[in-house]
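Note that one protein chain of the assembly has been removed; the remaining protein chains are unaltered in position.
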Amino acid sequence: MSISYRLADIAAQLGGQLLGDAEVCITQVATLDNARPDQISFFSNSKYRAKLAATGAGAVIVGQADADATQLPRIVSDNPYAYFAKVSALLNPSPSFKPGIHPSAVIDATAQIDPAVSIAAQVVIEAGAKISAHSVIGAGCYVGANTVIGPHARLYPHVTIYHDCVIGSGLIAHSGSVIGADGFGIAMDQGRWIKIPQIGRVVIGDDVEIGANTTIDRGALDDTVIEDGVKLDNQIQVAHNVRIGAHTAIAGCAGIAGSAVIGRYCLIGGGARILGHLQLADHVEVAAHTLVGKSIREPGSYAAIYPFSKSEDWRKNAVHLRHLDEMLKRIKKLEQENALLKGKDQ
Amino acid sequence: MSISYRLADIAAQLGGQLLGDAEVCITQVATLDNARPDQISFFSNSKYRAKLAATGAGAVIVGQADADATQLPRIVSDNPYAYFAKVSALLNPSPSFKPGIHPSAVIDATAQIDPAVSIAAQVVIEAGAKISAHSVIGAGCYVGANTVIGPHARLYPHVTIYHDCVIGSGLIAHSGSVIGADGFGIAMDQGRWIKIPQIGRVVIGDDVEIGANTTIDRGALDDTVIEDGVKLDNQIQVAHNVRIGAHTAIAGCAGIAGSAVIGRYCLIGGGARILGHLQLADHVEVAAHTLVGKSIREPGSYAAIYPFSKSEDWRKNAVHLRHLDEMLKRIKKLEQENALLKGKDQ
Partner (left out) sequence: MSISYRLADIAAQLGGQLLGDAEVCITQVATLDNARPDQISFFSNSKYRAKLAATGAGAVIVGQADADATQLPRIVSDNPYAYFAKVSALLNPSPSFKPGIHPSAVIDATAQIDPAVSIAAQVVIEAGAKISAHSVIGAGCYVGANTVIGPHARLYPHVTIYHDCVIGSGLIAHSGSVIGADGFGIAMDQGRWIKIPQIGRVVIGDDVEIGANTTIDRGALDDTVIEDGVKLDNQIQVAHNVRIGAHTAIAGCAGIAGSAVIGRYCLIGGGARILGHLQLADHVEVAAHTLVGKSIREPGSYAAIYPFSKSEDWRKNAVHLRHLDEMLKRIKKLEQENALLKGKDQ
């Protein structure tokens, strides 16, 4: 089976202004570098102008300002990258899954599985769990007791969801992600750690994507909450009682410590760390590898990255970080001396 | 089924001084914010005094200094947080599991499974493995050949334990954790890496908890050792031949490189990195996101966190980190000049 659209069909479905040959047939999306005549690419960064000139693409999606940047058949859009995403979705629809339950799956008799659900081999679903219509549960997934998964979910193989979690519609969860494990709650008592039962849940809104091997812990007492439209990359750790605001996107390897509250439409860079019990306003951007150690009340972009250099230069300079305070004192002393010297000078 | 205790019963079981109505019935623990009249909360941080005043809790656990901070029925304890943990354990006992082996589990005929063990669906247990009494092996877990798991273990679904590991009593291992994978041992030989067989084991003491997707590598030659009472959060990497001292707690995303030896009662913050072959004394605290690049011989608290700021401020300041050495030289030159100027002044 192969999917093909005329450029005219694409513009008719998705809008935008079509310039050039509307009859060109498009079967796939591709990069400017590798596109062939039956493929469509996009151009949104002027730094790639030479690639645009050299592309073998049959058509290109461009922004308003670049409407004349090429003579290729093209669609002009306010947001060429989003337009490209939509074209790609058109050309690469999600695979369809036949409803049904593989005979090797182990489903508790009290679980409620919608007839329009597809459950793959080796899946385990516990008592009282509920899987809603059009959801696809990949091979070897585990759904704990009483957990509710909304419609149109797509769990890739080996996703683990503990008991009592509540998940909205359209969840995409990649392999190895773990939702609802115990938060890290311990109390020291006479030289030994006592475990604090983690009795909260994980509550996830609609249209959330969770990357491979990402972990979202259940709440200690109240719930951990992931709001609608949140996008989490791989290997992110979300601790107990965190709340992540709607439409926030977090890049790989980030860690969000317990009870942090992150606003809506935030962008958290890869490997960033948000300490516990902090609050981040809406529209906050945190650079990669940056630790946020205080609440951020103002939208904006924040960073704390040590600039790298050749190791010998780094060694020479970094050693002084342990003496910055002394360095400042020496500057202050020099300023006092100079004030004095200038005074005597007068 | 619902569990309920009179406040008097709780104090009788767990100690502490009871003040106020001893007959109040408690069914659950909760935060000060969300507690209802049949719930007990705790107060140990004076910053939450307003929450204490406004709480709907039926009872509160408080410290000695706060015995009169509320008129609610209360239990006064030296360690209110630990007391709270114990009350929560009372009200939220671990679920009980019926001993038995799910028919879909694949257990080697030479494995020794105590009759009081519960083994869930899709589990695989290899030859010579031993699972001791009252252990619960969750769905889809894997236990390698000759691995010994002590009594009262709780493996959540999808835990993987390689061959020949030795685990004490009371292990809690969360989903996706991997115990005993090969350490990262390679030697360069004429332009190619040769693998060094990892023939050590992982040896884990009693009462250890291992978070979701945490990895503990087997030793290269000798063993990797996790002592009694160690608590590991999610997504921690413990490399080969590490030793973690008893009752040390490590927060999420930390990484411990090969052959590091960490003392007892240490606290390692989230995302911290301990380089290889280092030693940390007992009672060392390492801040989140801090790299430890030298052994620490003295107990105490250590940090290396770059303070974050607005990106434009960060950019303006961070650029100078590559010139700190030059900056110091300029200060020294100024000091020399000033000494000279002052000299001439005399």
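Read from first to last, the chains carry the letters A and B; within each, the first residue is number 1.
The rule we apply is simple: a residue touches a chain if its C-beta (ideal position, glycine included) is under 8 Å from a C-beta of that chain, and two chains touch if they have at least 3 such contacts.
Keep in mind the model is a prediction, meaning the values are calculated, not measured.
> Write down which of B:147, B:169 or B:215 is the residue touching the left-out chain.
From the options B:147, B:169 or B:215, the contact with the absent chain belongs to B:215.
> Given the contact definition stated above, which residue among B:12, B:25, B:53 or B:194 touches the chain not shown here?
B:194
> Give me the chain B residues in contact with the hidden chain, please.
104, 106, 122, 124, 140, 142, 144, 158, 160, 162, 176, 178, 181-182, 184-189, 191-197, 199, 213, 215, 217, 221-222, 235, 237, 239, 253, 255, 257, 271, 273, 275, 285-287, 290-294, 300-307, 309, 313, 316-321, 323, 327, 330-331, 334, 337-338, 341, 344
> Just checking the interface: what residues of chain A touch the absent partner chain?
Contact residues on chain A toward the absent chain are 28-31, 33-34, 79, 81-82, 84-86, 88-89, 91-92, 102, 104, 120-122, 138-140, 156-158, 172, 174-176, 207, 209, 211-213, 229, 231, 233-235, 247, 249, 251-253, 270-271, 288-289, 305-312, 314-315, 318-319, 321-325, 327-328, 331, 334-335, 338, 341-342, 345.
Operating definition for what follows: only the chains that are shown with their structure count from here on.
> Measuring from the mean C-alpha position of chain A to the mean C-alpha position of chain B, what distance in angstrom results?
Chain centres of chain A and chain B, defined by C-alpha means, are spaced 25 Å apart.
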